[in-house]
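Note that this complex is displayed minus one protein chain, with the remaining chains in position.
Order of writing sets the labels: A and B. Residues in every chain begin at 1.
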Amino acid sequence: MKNTYVIKRIFYSLFVFVVVITLNFFIPRIGVVDPAERYYPPQGNMSEIEYEIIKQVTRKQYGFDVSTWQQYLNYLHGLSKGDLGKSFRPGSPAVIDLIVERLPWTLVLSVSTLLIGLIIGVMFGVVAATKRGRWQDTLLLNASTIMVAIPGFFIALMLSFYLGFELEVFPAYTDSNMVANFDWSLAAIRTVAYNAALPVLSMAVGSIIGHAQGTRNAVIAVTNEDFILTAKAKGLKQNTIRYKHILRNSMLPIVTSLGMSISGLIGGQVVIEQVFNWNGMGTLFLEANNTNDYPLMMGIMLLLSGFTILAILITDLVYVLLDPRVTVGDKR
Amino acid sequence: MKKKLPIHHGMARGIEKRLKNTGLFIKRIWSHKQGKIGLTMVGFLVVVAIFAPYIAPFNPYDVAERTTKGLPPSSKHLLGTTINTGQDIFSMLVYGTRVSLIVGVTSGICIAIVGSILGVAAGYIGGLVDSLVMRIVDIMLVIPTLPLVIVLTNVLGRDYWTIILIFVALGWTGLARTIRSLVLVLKNSNYVKAAELAGASRWHIMIRHILPGTSHLLIMSTALSSAGIMVAEAGLSFLGLGDPTAISWGKMLAEAQRGGALLFGAWWWILTPGIGIFLAVFSFMRLGIVMEEIMNPRMQRSSGVYKVFKNLNSAYVEEVFNSMDDYAKIGVTPAFEHGKGEVTHETGLKA
Partner (left out) sequence: MAKKLMLIIMMGIMVLCLTSCQNPGQIHRPNADTLYVGSVQASFPTAYMPWLSREGIAPTIAGMLYDSLFSYDEDTGNFVPSIGQEWYYVDQAGEPILTEDGSIDYARLEAVYSDPSHKYLAVKVIIHDNITWSDGKPLTVEDVYYSLDIATNNLLSNHAGALAWTSDLRHKYTNGVLTQRGLFTYEHGAREQGYEIAEEDKDTVIYLHVNKVLGSVMPLFTSVLILPKHIWEPVVTPQNQLNSAAPTEETLYRYRYPVGSGQFVLDTEESGSQQIVLRRRTDYHRTKEDGSPLYNIETIKYVLYQEINVAIYALLKGHIDVLDNSVSSNYLQLFEKEKDLFISNAPGTYIQTLVLNVNPVSSEQNPIRDLLSIKDFRRAIALAVNQEDLIKNVLNGAGIPASSGLMRSTLPDFYNPDADYLPIDYQARVAEANAILDTIVPDRDKDGYRLLNGERITFSILGSPGEQDCISYLEIQFQKIGIKVNYAAKGTQPESTYLYTSRFDMTLHGVSFSLSNIDIMYNAHFSALGRTSNYGRLVNRELDTLIENMRFTLNLNTKYDLIKAIQPILAEEYYKIPLYTSNVISVARTDRFIGYNIVEGSTVLNTSTLQNLKKSNVSR
């Protein structure tokens, strides 16, 4: 039965993916998407006829000369070959090239935040869980309720102001040369770390508290389980119980949440990237939006959605396949 | 003649009673430990929003009242003036309450309406409707929200009603899922079964029995979604994609950053709208949690935070608690001893 479930899940994911591709293709077309208009607004000194000819040629070069349905089919065809289309930028660079260029930079921020959040957060969470009801726990609770009310970009702005402008501990804005001068040398890496400090810090606070709260609740729930009681009765050491049984069992929801957060990982925090002028996927998307670069926008959205689908699929399958206690029921 | 069906189950009776006594309800919120804080703060914000013209010394929408740009705080301008337009920052802060509150609360209410209708329909009617709604939810879950909102504002326009529409269109999914799980439980309760046996129509049952059963969730969700939407709207305005003519806290932050507040050291311009956003979100959240705890005394305090996380924008945290929450709701302990979607019949409303 599990195998049929796996197959069903995979097909379902494909179905969702196709629907997402379609939505992704048609939604921007509600507005005006004509590359010819974008390239050649003024007629200049040309006659109407010549102007029309040239616009037609441009449309042809971007594949806009056929009907919308045909464009859709061409788009699907391109996707199967891994081609996300050509951006409207001068020189028509391939969308996938632009994305690949910026993706690592976003990952630098996201992965750092994730690691810091996980490591410190889990530790805090366990501490809060074991000291349940005492000041550590209350502190965490208060911190979480306050943290969720503060928008992330506000923290980013305040950090940028105080640590960046006033105290000059870290740069308030990312150095433009950082990307261009990067050459894997130690100095370059240190520059990146130096510039990344504030963005990561802004995101890490929320991440730490989130993971801490999650871990705490998971640990508390698991601690109340019978099998833990059994382990205690058996006389196992405190630490063994803690790490071997409690933590391992409570990891599962954390892992699930990681899967879900993949799109956030890759898409990056758009607003925080903008505050610090960090050139990652987030700012790439904003650039595309500001210049009405539809192929680029669609490409990024598709990529993010695709990764999310993949992550959810994998998480679900890992769940089902690895945890022998879970039987297959209806989808939640 | 309206047929009044016999209401037997204590739980349903309890809910009806609570709903009838709204006055008592508010009193109960007040007497709750945290309720005082929540209610006061929300009340304060609402008062500020309504009486903004009287509280603010200047009218920031009135161009004639602009003055020297970039003034620091003084007795005349409590928070100084903006660098790029010379408007009084304190007045902008006060007027910003209106926009944030209106957008947040309206979206919250609309999300509650849409989410509840779809959730009840999916849960009760089941079958094709259920599949359809759940598929849509799955698809919307997958598409990243902020980029989608950005694309939609690009194609559909940027005035506030369009933005509210977009938020509602993207925000109903979480609530619908939760309501659906709840409805699946309610569906099997005795009084609903009795109503079905008595021959009541589907509509009747949905509206008069199931919907009231979810009422506490709805009210609480309105409060919490409003909080979430306020943050989202602030973020959108900050990116410059909100309504260009209205004054909102997010837009104040955007203008502060773009006008060079950081360069000029005008920290008050950045700090105050942020505090405003924080107060609004925090108070609505508090209110929502308090309301839930009142309606559901069995729910422990800590799990209130589940709801808090669930309803705000951070997707990953949402899913952490979702995975645990689903089990709590349907009475399955988080150690995954039962199947992932099975419902045990004895549980009450552990939502």
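General observations
One rule holds in what follows: contacts are C-beta pairs under 8 Å (C-beta built on N, C-alpha and C of every residue); 3 or more make two chains touch, one makes a residue touch a chain.
In this text, all values refer to a predicted model and were calculated from it rather than measured experimentally.
Only one of A:19, A:120 or A:310 touches the chain withheld from this view, namely A:120.
Among B:28, B:66 or B:204, only B:66 touches the chain that is left out of the view. For subunit A, the residues touching the chain absent from view are 32, 35, 37-46, 48, 50-51, 53-54, 57-58, 61-62, 86, 89-93, 101, 119-120, 123-124, 126-127, 169-170, 172-173, 175-177, 179-181, 187, 190-191, 193-194, 197, 277, 279, 283, 287, 290-292. The chain not displayed touches subunit B at residues 63-64, 66, 69-70, 83-86, 158, 240, 244-245, 257-260, 262-264.
What we mean here is this: only the chains that are shown with their structure count from here on.
The mean-CA centres of subunit A and subunit B are about 24 angstrom from one another, to the nearest whole unit. Those residues of subunit B whose C-beta lies close enough to touch subunit A in the complex are 134-135, 138-139, 141-144, 146-148, 150-152, 154-156, 177, 181, 227, 231, 234-235, 238-239, 241, 253, 256-257, 262-263, 265, 267, 270-271, 274, 277-278, 281-282, 285-286, 302-303, 305-306, 308-309, 312, 314-321, 323-324, 326, 333-342. Put simply, subunit A touches subunit B in their complex at residues 16, 19-20, 23-24, 27-28, 30-31, 141, 144-146, 148-151, 153-154, 157-158, 160-162, 164-166, 172, 206, 210, 213-214, 217-218, 220-222, 225, 227, 249, 252-254, 256-261, 263-264, 267, 270-271, 274-275, 285-286, 289, 292, 297, 300-301, 304-305, 308-309, 312, 319, 323, 325-332.
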